[in-house]
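Yeah, one chain of the complex is gone here, protein chain that is, but the others are all in their spots.
Per-chain residue numbering starts at 1, and chain names A, B and C are given in the order in which the chains are listed.
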Amino acid sequence: MRRLLSRLATSPQGIMLATGIVLAVLFSVANPVFLSAPNIVDLLRNAIVTGIFAIGVLIVLASGGIDVSFTAIGAFALYATTKLLIVSGIHPPMLAIFAIGIAIGVALGFVNGLLIGLLGLPTLIVTLATLSLFRGALLTFVGTLYYGTIPAEMVAYSRQPLLAFHLASGRVVQLPLAFGNFVLVAGFAALILGSTMFGRKIYALGGSEEAAARIGIDVRRVKLAIFMLVGGIAGLAGVTHVTLMRIANPFDLVGSELNVIAAVVLGGARITGGHGTVSGTIIGVLVITMINSSLLLIGVPTYWQRLVVGGLILFGTGLPIAIERFNLHRARLRAAAGPTVTVQAPV
Amino acid sequence: QTKKYTITTVVKIAGVAWFNRMEQGVALFAKDTGQNATQVGPASADAALQNQIVEDLIAKKVDAITVVPNSPESMEPVLKKALDSKIVVVGHEGSNLENVTYDVEAFDNAAFGAHLMDNLAKAMGEEGEYAVFVGHLTAKTHNQWVDAAIARQKDKYPKMKLVADKQESLEDQQVAYTKTKELLQAHPNLKGIQGSASTDVAGAALAVEDAGLGSQVNVVGTSLPSIAGPYITSGTIKAISFWDPAKAAYVVDKVAVMALEGKKVEDGMNFGQEGYEKVTLKGHVITGQAWVDCTKDNLSTFNF
Amino acid sequence: MRGIFKSYGPARVLQDVDFLLGPGEVRCLAGENGSGKSTLIKILSGVVAADSGTVSLFGRPVAGTDPAGVIAAGLSVIYQDFSLFPNLTVGENITFLRAAAHRDRLVHRLRRRRLAAETLDRIGVKLDLDEPVETLPVAAKQLVAIARALANDARIVVMDEPTTALTRNEVDNLLRLVAALKQEGVSFVFVSHKIEEVFTVCDTVTVIRDGKVAASGAASDFTPAALVTAMTGRDIASQRLPRDATAPGRPFLSARGLTRIGEYRDVDLDLHAGEIVSIVGLLGSGRTELALSLFGDTRPDGGTLVLDGRPLSFGSVRDAMAVGIAYVPEDRLSEGLFLDQSINDNITVSSLGRDSRLGWLNVAAGARRAKAAVERLRIRLQTVAAPVVQLSGGNQQRVVLARWMEREPRLIILNSPTVGVDVGSKRDIHELLVALRAKGTAVLVVTDDIGEALAISDRILVMAGGRITASLAGDCATEHEIAARVAKDAA
Partner (left out) sequence: MVLVFAGIGLGNPSFVSGASLSSMAFQFPEFGLLALAILPTMLSGGIDLSVVSIANLTSIVAALLLKSGHEGLALPLALGAGAACGVLNGVLIGYLRLPAILATLGTMQVIGGLGIVVTGGPAVTGLPDWYAATVNAAPGGIPVPLTVFAVVLVALGVLLRFSSTGVQARLYGANPIAARFAGIPERRLIMTIYVASGIISALAGLVILGHANSAYADYGTSYVLLVVLINILAGVNPAGGSGTVSGVLLAVLLLQFISSGLNFLSFSAFLRDLFFGLLLVIVMSLRVLGGQFRLAAWLARRSA
């Protein structure tokens, strides 16, 4: 148990969790409502789309790349899917609607994958280019018109709560079914990353691409698969966004990419690749969401909000680094306890 | 037919519902008059991009530029350059613009803000807590509306109370939603919300409905029927007010042609568009009485 | 492998090389730095395609680049740079190759742990299976690389300088294991610059010089001297280098009771101008950490440093450099070099101030100095504008040395300066150190190679468990004596 605790305290997720708890305590001192059930449920709801995107970003970061095009893919999927349904007038079940969004995402991810896997171009460059490209293509060729009325299936889905309760004041507190998408994606990613060879190859690539190639991993194919997978996740996030907001606005989502990447990095993934866990990412997303949607509650004046958000991001980034440094220091002081490397008598 | 002019309208951002409607007005004007009137706009609502477009239009030597600025102040120098190149400049939503031939306003911003407050007060029964949204804290017209609304409330509705200061939605429906949810947490007795950007009311209304408070919290503001429609039907949004961008554009282009032909605009002139039948002229600012209210009762009469 | 040709741009690395390996054979691949050994291995393992020539494995031809196929056929390689996954754990690294070769779809955690533990047992090493490889010291990384190759039940194991970072005990273990596996019919390709190892373990030898096979035959047909001559084309005597007759003067740098908790403690040390001191010890004995503190990279928790008779403490590497201390790090690839940058920049980086006035560089003067340094250290290259990554290991190490020579340091600390460096280059580097000593520089060498310590040192310090346990005069000590001390003090 103590060993487990100390592992947790020194792991990036654990450190981020501690940081999140520190912030939560500060916030709830400022306004006790912060810890009320309705607020926590709201927080979870606000984390859904960022969370789904973040899982995709985590996979790319783990493989040693970086993706900034996912918001454009999400926007493309959200708009193209809704427009398709509205224009064609078909009424497929919700599952099929998600499938369409995912398929669009996979197709766009395939473009990224081709450029990155086949041509071997750097991921940041390709995705920066396709961010611009996908968005331009969406707004030029698919449309710019805002749909305020979305297909009935989507509305029906968006009204279904995963969890709901009524307060005495007449308020309803509900967590939409779409939260399930986040849970599913997170679970799916945890499974892939942790328990399949494909997942381990992703981390291997992030550790050393050269070494991966040398042991016979088909680096190009793995990269292609990664970007298709991540495209699909972004597509799902896009359609989920439609159901949450009950509108299809092609201008949405793009612009939030850095925020999502920040959440993932806060959660312990490294920009340099090879590291990061699903649990850490979830914590990172919750912390970023908490920072972005609690300022009013804790009474920060509107004019100061941007400044405070920036300051809290710096705090949220700096604190784990400080904690880690302290941990390293402590680890060194304890190192005399027992050697990590011993050479036994020859066999 | 007299000479054919090239008149280009530069809007805040291309492709959004509001300016698509405006483009219809531009197109109608071109069809009616045979003038070469078109509309352009940047891909994001950034003053810098708008300046670049106007620079290029000057180099392209168009006859008139009509403009809906993201930040009126930031455009002054480039508009001055246009005037200096003998290009006619007509502004819209920029009553403080100096370097324009004329500026056309659908109405007086302060009066519009006060009107929004009247709508809100009516919906709330003239008492209770309310909150206000602006698209950006840096957006001038939104702030004018909201300031006028708050002044009106202080003046006429003493039982109403503004909670928290102006909320910034960043013109993003998702942000309006999140902020409204927060408002509901922080101020459980909230009874009214006034929006400024066209998506503010939709985001706020969705948040209110998700919290099961549709019958307690009333939303009013500036928006378009196509955006607010579902929530007007469901009753969370009590009323939206707006002016028809197509009509405004029509009048703006008409003014531009008049200026090109050397004709003067007079106080009390009739521009033949609803709300602009008897405009007032103060300096170079032409003001109509073109605001429209949309409620459950007349929602079906709008198609934009 | 027959008639192999390979060029990188204008550089012809391999020309018409034939290489044959029978079952149960241990063949040594010998040659100077940059002669093309690693390249030949990369071709054999399907990582790099030859320009022409044929490779066949177990009687079947191997076409183009197909590392997975080669691994599945039963060949595993211990690369010179290890090619491990730094972010993954020891256990996973060891088993990854096998899982990939078997085209596993799922991760079998238990099976993996068992396999990793068994393999480490076989080479007689205990490591925490859950520790990420990046936090391990170099030697442990090398052990993991060895374990990974063996875990795949390979029928051919290629070892590209597998012992560079290992201590004597570990090397002995490894060599014994090679002998045992040979009995089971496993064949080995063994690349090493350590001549004794070659003769202990190899049946046959292929010598490559300038990309061509210079000699080939049974190991018993060669004497050590003949082998060295075949490799270098010149004679290199292996005796100790001449020692300075004059006694060293006042200490340049002294440490008293220097302690950094968890790394080293109570270290008393005197480094004199015009003296070469070596520190030998086992893995994890704290030598690197001590060296880093002397270079100002870490701060000791206790004890004092005295420089030229005045106490001082270093706030940073810059402080140490300012008083004339230089440090050649252990891992030249990750710590020493800017791989993609030019050789010129790599040499002048630490002495940019010399060619600049008010922060403005005299680029021409810098280039002149770099060229002069290249000639002085006999670095083999095409142009100083080429990126340093194109140089072979030994030449890369000389670039790092050249960088510090430019500063004319008063104390130079070298951490494992001749790891992966061929006999000829090694000899050159040793001569360089002796020349520095003659100019009055204090030299501190951290090394695993007791032979090296004996060849150049005036004094040899033995370090164990973070303490200096013995100080021996370089000209009286014998290899045996030191090895015994190292082993005994560690126990």
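Heads up, the rule we're going with is that a contact is a pair of C-beta atoms (placed from the backbone, for glycine too) under 8 Å apart; a residue touches a chain by one contact, two chains touch by 3 or more.
As the structure is a computational prediction, the values presented were derived from the model and not from experiment.
A.B. asks: Taking the complete complex into account, which shown chains does the hidden chain touch?
C.D. replies: A, B, C
A.B. asks: Using the definition of touch stated at the top, determine which of A:Pro32, A:Gly170, A:Gly187 or A:Gly318 touches the missing chain.
C.D. replies: Among A:Pro32, A:Gly170, A:Gly187 or A:Gly318, only A:Gly318 touches the chain that is not shown.
A.B. asks: In the complete assembly, which of C:Glu335, C:Glu431 or C:Asp475 touches the absent chain?
C.D. replies: For the chain that is not drawn, the touching residue is C:Glu335.
A.B. asks: Among C:Val107, C:Ile261, C:Leu361 or C:Val434, exactly one should touch the missing chain; which is it?
C.D. replies: Of the candidates C:Val107, C:Ile261, C:Leu361 or C:Val434, C:Leu361 is in touch with the missing chain.
A.B. asks: Given that one chain is not shown, which residue among A:Ala96, A:Ile271 or A:Leu328 touches it?
C.D. replies: A:Ile271
A.B. asks: Give me the subunit C residues in contact with the hidden chain, please.
C.D. replies: The list for subunit C reads 7, 9-10, 51, 297, 316-318, 321, 327, 329, 334-341, 345, 349-350, 352-353, 356, 359-361, 363, 403.
A.B. asks: Considering the whole complex rather than only what is displayed, give the residues of subunit A touching the chain that is not shown.
C.D. replies: Touch with the absent chain occurs at residues 115, 119-122, 124-126, 128-140, 144, 258-259, 261-262, 265-266, 271, 303-311, 313-314, 317-318, 321.
A.B. asks: Against the chain that's been left off, what residues of subunit B make contact? List them.
C.D. replies: Its contact residues with the unshown chain are 14-15, 38, 40-44, 46-49, 51-53, 55-61, 71, 73-78, 81, 136-140, 143.
What we mean here is this: only the chains that are shown with their structure count from here on.
A.B. asks: Would you identify the groups of chains that remain joined by contact if subunit A were left out?
C.D. replies: Leaving out subunit A yields the groups B | C.
A.B. asks: Using mean C-alpha positions as chain centres, tell me how far subunit A is from subunit B in Å, no decimals.
C.D. replies: 36
A.B. asks: Rounded to a whole Å, what is the gap between the Cα centroids of subunit B and subunit C?
C.D. replies: Using C-alpha averages as centres, the distance is 71 Å.
A.B. asks: From the C-alpha centre of subunit A to that of subunit C, how far is it in Å?
C.D. replies: Chain centres of subunit A and subunit C, defined by C-alpha means, are spaced 42 Å apart.
A.B. asks: Touching residues of subunit A toward subunit C in the complex: what are they?
C.D. replies: 194-201, 203-204, 206-208, 210-218, 273-275, 331-336, 339-347
A.B. asks: Which bits of subunit B are touching subunit A when the two form their complex?
C.D. replies: Going through subunit B, the ones touching subunit A are 14-17, 20, 43, 137, 164-168, 172-174, 177-179, 181-186, 188, 199, 202-203, 206, 210-213, 216, 226-230.
A.B. asks: Given the complex with subunit B, which residues does subunit A contribute to the contact?
C.D. replies: Residues of subunit A touching subunit B: 31, 33, 36, 38-39, 42, 46, 136, 139, 144-146, 148-149, 166, 169-174, 241, 245-247, 249-252, 292-297, 299, 301-303, 305.
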